[in-house]
Structures are given as C-alpha cells and as structure tokens.
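Every protein chain of the complex appears in place save one, which is left out.
All chains are identified by letter, namely A, B and C, in their written order; residue positions are counted from 1 within each chain.
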Amino acid sequence: MTEKHEHTAERHLRKKHLMLDPLPRGQMNAMVMESMHATSWKFWVVFAVLAAITAWGLFYSWGVLMLDGLGMAGVNRPSYWGIFLVNTVFWIGISHAGTFISAILRVFKAEFRRPFTRAAELMTTFGLIQAGFSILMHMGRVWLAYWLLPYPNQRQLWPNVHSPLTWDLLAITTYLLASTMYLFLPLIPDLAMARDRSTGWRKTFYKILALGFRGTEGEWTHLRTAMNIFAFAIIPVMFSVHTIVSWDFAMATRPGWSSTVFGPYFVIGALHSGMGAVVVVLAIVRATMKHMDYFIRTEHFEAIGKLMLIISMGWGYFFFNDYIVQWYGGDVWTKQLLHWHEAGPLGWMWFAMLIFNVLIPWLVLWNRTWRSNPWIMLTVGLLINVGMWLERYIIIPISLTINRMPFTWRMYEPGIEIPLGIGTLAFFILLYLIASRLIPLVPVWEVQEGQMAHSLKKVGRETVVTVAELE
Amino acid sequence: MKPIDLSLFGAKGAIVEAAEGKWGMAIDQDLCTGCQACVVACAMENNVPFVGEIDAGYGRSMHWIRIERFWEGEYPEIRMTPYRPMLCQQCGNAPCEPVCPAYATVHSQSERINLQVYNRCVGTRYCANNCPYQVRSFNWRDYTDERVNDAIATLKNQYNPDVTVRRRGVMEKCTFCIQRIHRAQDRAKAEGREVQDGEFAPACAQACPADAIVFGRIDDLRSRVSRLIRQKHGVHYLEELGTQPRVTYLVGGAS
Amino acid sequence: MSNTISRRDFLKLAGLGAATSAVLTGCGPAAKYVTRQPYFDMPEYTYHGESTYYATTCRECAAGCGLIVRTFQGRAIKVEGNPAHPVNRGKTCARGQATLQGLYNPDRIPGPIRQGRAGALSRQVMTWDEALDILAKLFQNTPADQMAFLLGPAPDHLYDLVVELAAHLGGPAPIRFGALSLFEGRTTLIQAAQELFGQAALPFFDLASADLVFSFGANFLETWISPVSYTRGLSTMRKGRDGRRGILVQFEARMSQTASVADEWIPIRLGSEGLVIAALARLVAEVQGRPADSFQEVTPDEAATAADIPPEMLYHLADRLATAARPLVLVGGSALAHRNGLQVAKAALALNALLGNVGREGGVFLSPPAPDGAPHSRLASVQEMAAFVQRLASGTVKTLFIHGVNPLFELPASLGLAEALKNVETIVSFATFPDETALQADYIFPDHHGLESFGYQRVMAGAKEAALSGLQPVVSPFHDTRATVDLLLAALAQAGRPLPYSDEFAFIQSKIRPLMTLAGGSFTAPEEHTFMALFQQHGGWWTLNDMRQQPSSPRGRIAVAMAAPEDGEFYLLPFVSPVLGEAGANKPWLQETPDPTTTVMWNTWVEINPKTAKKLGIKNDEVVRLIGPAGAIEVPVYVYPAIRPDTLAVPFGQGHTAYGRFAAGRGANPINLLLPILNEAGDLAFADVKVRLEKTGRKYSLSRLESRIGVYGEGLEEAH
Partner (left out) sequence: MISSVVKWLSEPLGRVALLIVGLTVISGAAWGINVLQTTPEQPIEFPHVRHVSMGIPCLYCHPGATRGPSAGLPSPMKCWGCHQQMEITKTSPLLPPLVAAIENGTPLRWVPVAQVPDFVQFNHRPHLAAGLNCEDCHGNVAQMTIYQNPQVMNMGWCLNCHRERSAGNPELEKKLLDCGTCHY
C-alpha cells in the first residue's frame, strides 16, 4: 500500500481516513467474518453474567411484579409513574441516535457514517425493545395490554384515540417496524457476503436472511431505492415518535409538564443521549472485537464528537427555553416545582444533569485531540447518558411530586424498578453480544463502496480528497 | 347559529357536557369537623380495602375521600384551615377522561358523572397523573385477596354486593355512590315516579354528623343542593383549569 | 358422525373463551361470591338480591346512637344512622361506621374457651354445655359475697340483669367502668351538678341554640359523652339562627380536633382552667354589675399570668361573654382532670348560672331521666375502681365475671390490677375479642357481638328526649357465641337458683313492659307483642317532648386555684384518639383512618411544639421515651405546631399487647404513665402529671396521610 514516492501528507491522510485506506475486498470480508467468529472464553463469561442478570432482573422480577402488583415498585400517589416511564423515555431516546446517524447522515451523504451505521441501527431496534418492556412493566394489568390494540371484538370496544398513550403506542410500533426494516435492508448484502463465506447452521441462517441476494446490478438498484425511501421516510417518523412521547407529558394538566417546547426538547434530548450511546458502543466494539480498529478510527470519534457538541448546545438551548418560559410564567405551582427541582432533596440531580449534559461536553468536545480519544469519548458518552437519564428522572418522578394538591405531595423511592431497570440494560447489552456473533457489526459493502468512491488527487502541490458520486 | 354538537366528532370520552350537570354535591367547610365519618362510611359502602401501615404512610392509602387541612401562622397565632373533604369532583370536563387509552374512565351520558370501569382498566395510571385533585387511588397490591391478606376471609362478609371488589392493577375512585343512584332510580321507576330530592344520599353524606355534605340534583333549581351552591360563598377548587367540578365547597360560614 | 360443529359445541367453545376472559379480567374475590348460607326457610319479606334493614343500637361506645343495618342474604353489609333516633338523627361517627369490622373481625373468639390465664388465646375449645356446668358450679359453690361482676358501659340490659342477679344471690352490686368516662370526667360533672344544684345528673349543654360557646377541655366533637349529638349541636349553631352564626372558643393546651374546628383556640396552661373560668366569672359579673360571689377573690391578671395568656385577652373574652345573647360555658375532659377538677366543674356551671342561661335554650340543663324511671347507672370513678382492685387484691373475691370492658388496658397499670387478678380464684370473661383482660381469664364464654344481640341501652346524654334505645340481632351469630344474659339465666337455673325469666328476650320484655303505659312516647301499642315488635322496629322507645331537667338555682361556695402538678419537665396531656376511641384498635379500617388533626394512621405519637422540639434537637419520627411517675413509654415524635411548648400530648387507644392482629404490638398506651392521683370527685387527675423526655436515638416513620412537603414545607424551606 505504501508507495515510495508518497508524500508524508498523503501517508498521514491514508492512515487517518478509512475511506482512503482501502484493503482488498476479500481481506476485508475475511476480517469481518473473523470478528464474528473469534469468540474467546471472556465473551462467554460476560454472556453468562448478562444472561443471568437479565433472567433475574428482567424476567424474574417482572414475574414478581405481575403476581404481587405494582406495590412492589416505588410508585405511589402522586408519583404514579416512576422509573418505568423514565426508562421508557430513556430507551426511546437511545434508540433515536441509530436512525439519526444512519438516516440523516445517509441522506446528507456524510461519509464518516459508513462504518458505524449498523451498530447505530441495531441500537434503535434493541433500545425500542427495552422501551417496550419498560412501558409494559409499568401497566397494572399487563396481561390485558392487547386491549390497547384496535381489534374487532364483540363488545365493540376500541382504544381511545384521544389518549396520548394510544398515539404513543402507534408511533412506537410504527417506529419499531420501520427501523427494523431499515436495519434489515442494508444488512442484506452483508448477509449475502456472510452466506458465501460460512458453513453449517450459519450458512442456513444467512441463506434464509439474505433472501437470495446475489449482488446483480438490478438487485443493487432496488436495494438502493428502497434504502433511500426508508432513509427519507424514517426521519419524520423519528421526529414524530419522540415528539409524541413528549406529548404524554405536555398534554397533561400538570405544572411543569404542560409546555409547548417539550416536543423539540425531547427530540434533541433523545439525540443527545443517543449520540452518547453510539460513542459508547463504538468504543467498546473497537476495543473488544477483532479487526475493528481498522474500521472504526479516531476520525469517527472526532466527527461524532463535533455532532455531540452541536447537539449538546441545542439541548442547552431548549432546556433554557423551557425553563425561562416556565419560570417567567409565574404560575404558583410551577414556581414551587422549579424550586423543588433545584433546592429540593434531590436538587443534586438537577445540577448533575446540567453538568453532564452541558458543562462536560462543552469543556471536552471543543478540543480535537480529546475528541479523537476513544476513551475520553466513551467517558463523555456515558456521562451524557447519565445526565439524560437524570433529566427524565427529574421530569417524571420528581416533577410528579409537585401537583396542585399540596396535601398529597410525596417523595418517590424506587423499589423493584431498580432490578428491572438493570435487567433491561443487561438485556440490551446481551442483544448486542448476540448480534455481534451473528451479523456483521460493520456494513462491509458500505465501507467498500465508500473506499471505491474516494481517491486522492494531486492539485498542484496539495493532495486533496475526491469523492465520486455513485448513486 | 346552531351550537356545535361535539359528539358529531366522536368526542365521546372527552365530551364537554352542558354546563349544568346532573348530580352534584355541596360541602360546607364551615360545618365539617374533620371527624372522618365520611371516610369510613365510604370505605364500608364501596369495599375500599385497607393497605396497612407502611403502604398507607407511603401515599398508597385507598380512601376515596380524604380530609385535608393546612396550617396558617405559628404558635401561638396558629390557625388550622377549615377541614376540606376532597373527593372526586365528577368534573364536567374531566382531565382524567381523554388520557385513558382504554376508555376505562369515561363520562356517563346518563348520569353525567365520571365512571371508572374497573374491568376495562389496564392500569396505565395516566388518569391519576392527570387528575388535578389527586383523588384517584390505585390498587397497588391484591389487598382484597384473602391469599394475600388473610383477614379478608372473614371481613369479606361485609362486602357490598352492589359494588365490584377490585383487584391489583386497577384504578378506582369515588363514584358518587352510583349504586345508590341506580337503586333509587330503579325504585322510583318501579313506583312510577321521579327520584325525590333527599330520597337517598351517598354514604359520605348520609353519615356526616355535621350535615356538611349535601347531595342532589344540581340541574333542579329547587333541590337543596342547588339552593346551597347558589349561595355567595361557594367555590369550585381549581376551576381555573376548566374542569367544571360538580362539588361546590361552601367556605366562610353563614352570615 | 357429523363434521360440523353443533350449536352446543359452539357454545362450549365460546364458553371456554368466556371463562378465559373471566380469568383474565377478573376483578374478584367477588363481593357476590362470598360463601353464604342459603336459606332453609326464607322469611317472606326477604328476597334474594333485596336487602333487609334492621334497627338497632350502636355499641361502639355507650352514647346509644340508633343504627339501621343493611343486611343482605344473612350478612350485615352497611351501618347507617337511624333517622328517627333522638340521639343521632340518622348520622353516625367513624367508629359506628366501622362496627361491622368488629362483627366480622378475623380475631373474634370463636366459641367457649378454657383460657387458663395463658398469655395468648388458648386453643382449648369447650362446648356450651361444659361452659354452663362450670358457671352453674361457680354459682353454687361461691358464696355470694365472694362473687364480683365487672361490666362495661354497654349494654344496660345486662347490667340490669346482673343487678337483679346479685340481689337475688345476696352479693354486692356489679361495678361498671369504661375508659371514656375516665377521660371525660363524667363522675366529676355529675358530682358538680349534685353539689351545685342538688341533682345528680349529667349536665346537658344545649350547643345548638347558643351563639357564643366557651369550651374548656371538652372534646365534644371527638369522644366526649355523645359526640354525634354534640356535632349536630355545633352544626346547628354554625348554621346560625336568624342568620347569625354561633361562635366556638376552645380553651385547651393542645389543639384537639374540637379546638381545630373552633373559631378561636386559646392555649391556656394545663391546670389554669379553673382560674380562667373564675376570672371570667368575676369580669362578667363586673360588666353586668352583679356580685361575683365566690369569684370575688380571683384576680384576672393573676389568672391570665397563670394561664399564660395576655390579660387584655381575658378582659376581651369576658366582655364578649357578658354581651352575648345566648352564651354557654362548657367544661369537661382534661379541664376536670386536676386535683381541683370538681371545683373547676362547679365554677363553670356557676359561670353559666351567672350568665343566666341555666335551664334556658342555649344553656345548661340536666340530662333527661331514663324513660323507665330507673336511675342512670353511673360508671365507676377511678377511686371506686381502685377500691375494687383493693378488694380483688385482698383475696376476698373468689370469682370474678368480666364483660364489656378491658380494664388491663383501660386502667393505669399503677392501680395494680394485674397483680390483684392473681388473687382471684376464678375469672370468667364474656369478651367477644381476645383482649388483654380476657387472656387473663380462666374461661372465656364469648358474648355475641353487639349486632348479634338483643338488648337495650338507656340514653344518658345527647338527646332532649328520654330514650331507651333498643338492640336486636341483625344477623345470626357468626361464631359459636352465646348471649351472656341467656348464659347467666341458664346457669342460675342449673344451679337451682333460677331468676323468673325464661331467657334474655323475656327479661328484656319484662323491662320494656312498663313503657307501654307511658304517654307521649314515640309509639304505642295495645298489647305486649306488638309493642315489642315496634320496639325492635323503631330501634327503641323515646318520648316525643323535651324531658331535660331544669337545674335548681346554684348554691354553695366554690374555691378555685391553680392546680398543682407533679414534678416533671413537661405537662402530659393524654387524650382519647378521636378515631379509635378506647376499643377501636382491632378494626383495620379505623386503624387506617387518619387522625383528624395529625393525619397519623396505625400508630401512637407524641405531639411536641416545634420550638420545644428545636430546643431539644428532636425531629419528626424520632422515637422518644416519655418517663412518667408510674412508668415509661416509647413513641415517635410528631412535631405539632398547635400545642403549648410546655405540654406533650399522646393519644390513648393503641398500645395493646393483645386484642387481635391489628391491635397487638402497635403503638403505646399513655395511661400506664399515670399514677392514681384523683380529684375530689374520685376521677383520675390525669392532667396533673408531668413527664420527662429522653431521646432513644431510634427512628420510626409515622404513617401520615398528609404530605410533609406540602403541609409543612419540608424540602421547600427557602420557597417563601
């Protein structure tokens, strides 16, 4: 690869940019396949631990919750919704980054997206699964959840379309279906690649999933068209989903919730936590899976870092916007609520939220060197997620404490929600672990496509990057 | 111009009904002595379960009516605000109704009160969140199951057969003793007459030793309750939210 | 074979679906599906699905409120007030409402038991024949003067029978006791009326027609004498006459529920009530230009200092009292629980006389006599109980029968009853519930619950009319219990010394019979059976006109002074829990009913003024030890903003060591802090006690209905 006459600048560019550092197709495919197969005992230890946590935290605890009733949890009057809803919003938020990165960046042809769209899209689907669990757990009689679906019945009863929860259900279902499709479409060529390179049950598995994809020109055209449609279509869906989630709160007659800015505030908050989560996933994938340091390079962390900084600023803007309007409004209950946020017994959460969501990203992400360091980015991503979780905690149980009947104000102390929450987190990671053994976490074809389109050109004494338009 | 019929838009659950309502209540806070007779009477009539010390102290008590009081000033210039029995206000435009995804809390078209249909409830607790009066209570556990609470094995003998016994995961609230409304209407109909004012009362009003709670038709100008609520010192709590409460509080006392 | 699904099969399939959905949607354990005994011979008026209503009398306290009980298929479903009844006019209190939780209490004594003074309820079940044998032998073998009966305040028919029984056998008369009377100061009030008016009757305060009421220590909206009736009185007063709303001023060291409803609460120091009344009397006399008689020596300024209120306030209050159209001074409860309590009561009655409202609408009357002419039996004062305990301790009592009272819980432990009981050879309890005293008995022969019993109760106070309130069973007995009157009659017969009554009903009938000849009653009937039937149907018999007695003009001198408390750090004010009363702790719903003033549920607390708490460094929920002259209790703190800084208050009603799963081991009993210090009338001077307070370093979270954030601003400190 290195040629003798190459400039240092050029060498530097190649080392830095994946798109300019092509490997032969076969080698690259083999690397990806190997990353799936190379399973050490450590993997199985982690797998077993996570599976155990999931079994206990999620399934056993949920069984207890169903049998004994929601008294096992910390929900009470007036905090009728507790960590369940915090987790629901949190997971939906996480799930947003996947589509955001993938669809928006694809639509805008942001080249740095190429190696990590897959990992991000998986996050959407896996996150939504956890969100679904979280909201189902919160129901008093979950075994009747099917009543929320519009199905014909002899009682002629239907779900209430006035209820934001019904909208929510529709939005989340749509989003889950659309994002799963959107995950699956770009996966097809890679599955076909894997099918051609594996034997035994894996071969059968990929054969079924690859839908007979052979890579003909016609197939590619169809696939590209479909992906394009989905990429465009899923963006409004994504925005609407989190807006609708925010309406669960904004439509209510409660101080602190009834805010017109909640829609965009929630969307940006979702992106904030989602980007943080993507960074965390990338850093871990890069560190733990074979050959991934080739695909995921510091340039990607650096680019995501820039995005995160912008989103953090956007979040700060919307937070301020929400706060100032509520505060200026001077409603007596809202004033009590804002005071409760800042100076109440859990006031530290409010400050921690601002530090993690605004202060730390702003202090760290302006610096290119820090931005390029995966471990720093991992830390920042984790902190942002903690901050965003706290934001939801402040919006739900802490805000629910304050209502218009001061005689009922009461603190919320979580109970079985904690194992359940840990269970969803473990299950989320477990799903990633399983996925990392089954599907290529890097979209090889997309990387190869990008590498084909990129080349270095000499303009005078400068070496510049050129990109050919493929589509 | 013709008024717009909201039901044309299918706004069945959240329909804004005519301003006058049907059944209503007047609570004279000047007469209320805070004695809790209404609280116990309600529980006895409506099979409301008890939850035990820990749950009760954690905001999970199931009372359908609670008596609130606050303090003003500091010792020795301290005053207790008048006792305020707080129960479901049976809002004409109830915030709890539109948010229920299952239509488990709906407005009764015939009795013009808020219904809670226990067997339709899936327990999202959205209604309770959205209730500005915080008067809904949730069955956090199987308090009425004798396998959970063995005292129920004998105590269940006092259960009122006219009222559903709720199990875990279901929201409940004051119903204005709809079973008594139905019984009175049924009896009146069998006898071919209208229900008389004062013929029956919800359990709380019937028990109230101070006669502070008066119940009746608020769409009948001659009824005792509508005469009371037309007095100057009647207030509707949180009416600024447009909830159209059907419970009027008389504050400040006579003269 | 046909391969189409027959209609019946289809229904089966659909039925499976229905069954599944019933499981899925089930809201049971259903109210309808409670195991029930189908009727063998259905009464003509009872249709399935229709309720039957029976009139009876509440036995949760001795006030004698009339009840109408709704029954459905042999089960009592709901208790309502009897609208015709003169005491409660269709209303009930919280305790009355919860009486069904006693009837269906899981911890009732299921049948006759050989208890053998075991600490817990014994499992040695007997048959009623064995029980009868034992009782008969006791009647045969115990000399009459070595037999003692201790009865509760209700029911009266049992008391009447035991009086006859004792006379018949030649033994001492039964003794009656109830903790409520101890806290109410009944004996003191009756004694005061006796000394002042020469008539031994309970004063009747006509709240309804008054327009300015000064109340000293009487918690008449909670448990005092006849709370439902007094609540109606207050309500009528508040609704106003001629558009003028009556005013209530409550003088008490702690803001009780009654004080919280009052228009003004004046926190005077415990023990100064007599002085304040006397000072008011002197000032009123001055305003009206009349001689102040015995109150001449009282200096208002000194009284104000003793009471810890500004003197101007006292002058102002006196002015208002003197100029009010229908003023009324009410006294009772803690105001009488001082060594000079009798003088306080007399002073208050004399002040009423000075105000000219004795025997006038809105003033003071004496309670109506019993309609059958029998004297109201007075409950024993603590002095008399102490003498009784002495008798037990001396070993002269071989057999003790206890019914309807739980003295081991309701009397101060310092009286030594527990020790004294050991000197009694045989103790027979007729308790319905396994209370502390019943567990110390040799035998428990459980009586029916009040709602399963026949009987009557004389209305002692609370109604203008003379009333005999009737009890009848509204349901058949839930357990294998037996009416005590029946049991005693049968045992006497078996012992060969029968009384002339075949059974309980015949006895009651013999007592009701004289009413038939009286005029002016709520109903009349030409012959006995109809009269009895109507008696049950109406829930009693009462006169239609006002039967209150006019007090004669007062005489005698009154000497009031500041009561001298014992030594100690804080005044202690024990008060009866407004919700639990003295015997409500075994009813789960009463336990969960919040106390009106503190909203605490399921426990005992001690109320401390915020300033005192701050000074001592005590916070809410801290468990403190209260050390009184006779013992100590440990209770969590409720920082109560409306109590004098020198006073601590503890509710009475919890602290059971037995009495069923809902009561046992819960809270603490303040009565055990008290020494048997008495006032001149023999009532317990419980408010003359002072206690010390010690921290224990432990915490116990009191369950409150209220929000500490919303009501006390905890966590929102800088908000205002």
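Everything below uses one rule, namely that contacts are C-beta pairs under 8 Å (C-beta built on N, C-alpha and C of every residue); 3 or more make two chains touch, one makes a residue touch a chain.
Keep in mind the model is a prediction, meaning the values are calculated, not measured.
Asks: Can you pull out the displayed chains that the omitted chain is in contact with?
Replies: A, B, C
Asks: Which of these, B:Gln29, B:Gln89, B:Asn139 or B:Gln179, touches the one chain of the complex that we don't see?
Replies: The missing chain is touched by B:Gln179.
Asks: Would you mind spotting which of B:Leu115, B:Ile152 or B:Met171 touches the chain that isn't drawn?
Replies: B:Leu115
Asks: Of the residues B:Gln29, B:Thr164, B:Ser223 or B:Thr248, I need the one that contacts the missing chain.
Replies: The single option touching the absent chain is B:Thr164.
Asks: If the hidden chain were put back, which residues of chain B would touch it?
Replies: Contact residues on chain B toward the absent chain are 103, 106, 108-111, 113, 115, 117-120, 162-165, 175, 178-179, 182, 186, 189-190.
Asks: Using the document's contact rule, name the residues of chain A that touch the chain not shown here.
Replies: 153-156, 201, 204
Asks: Mind pulling the chain C residues that touch the left-out chain?
Replies: 11-19, 21-22, 25-28, 30-33, 37-42, 47-50
Quick note on the criterion: only the chains that are shown with their structure count from here on.
Asks: Closest chain to the overall C-alpha centroid, by per-chain C-alpha centroid: which is it?
Replies: Closest chain centre to the overall C-alpha centroid: B.
Asks: Based on C-beta pairs in contact, work out which chain pair has the most and send it over.
Replies: B-C
Asks: Which integer distance in Å separates the CA centroid of chain B from that of chain C?
Replies: Centres of chain B and chain C (C-alpha means) sit 30 Å apart.
Asks: Whole-Å distance, chain A centre to chain B centre, using C-alpha means?
Replies: 44
Asks: Taking the mean of the CA coordinates per chain, how far is chain A from chain C in Å?
Replies: About 65 Å separates the centre of chain A from that of chain C.
Asks: List, in ascending order, every residue of chain A touching at least 2 other chains.
Replies: 144, 405-408, 410
Asks: Can you tell me which residues of chain B touch two or more of the remaining chains?
Replies: Counting only residues that touch two or more other chains, chain B contributes 58, 66, 68, 70, 170.
Asks: Going by the contact rule set out above, which residues of chain B touch chain A in the complex?
Replies: By the definition above, chain B touches chain A via 11, 13-14, 55, 58-60, 66, 68, 70, 86, 95, 98-103, 120-126, 128-130, 132-134, 136-142, 148, 168-171, 238, 241.
Asks: Note which residues of chain B are touching chain C in the complex, please.
Replies: Answer in residue numbers: 30-37, 39-41, 43-45, 47, 50-54, 56-58, 61, 63, 66-71, 74-76, 78-80, 83, 118-119, 144-146, 150-167, 170, 203, 206-212, 253-255.
Asks: Quick one: which bits of chain C touch chain A in the complex? Just the residue numbers, please.
Replies: Chain C reaches chain A through residues 24-25, 705-707, 709-711, 715-719.
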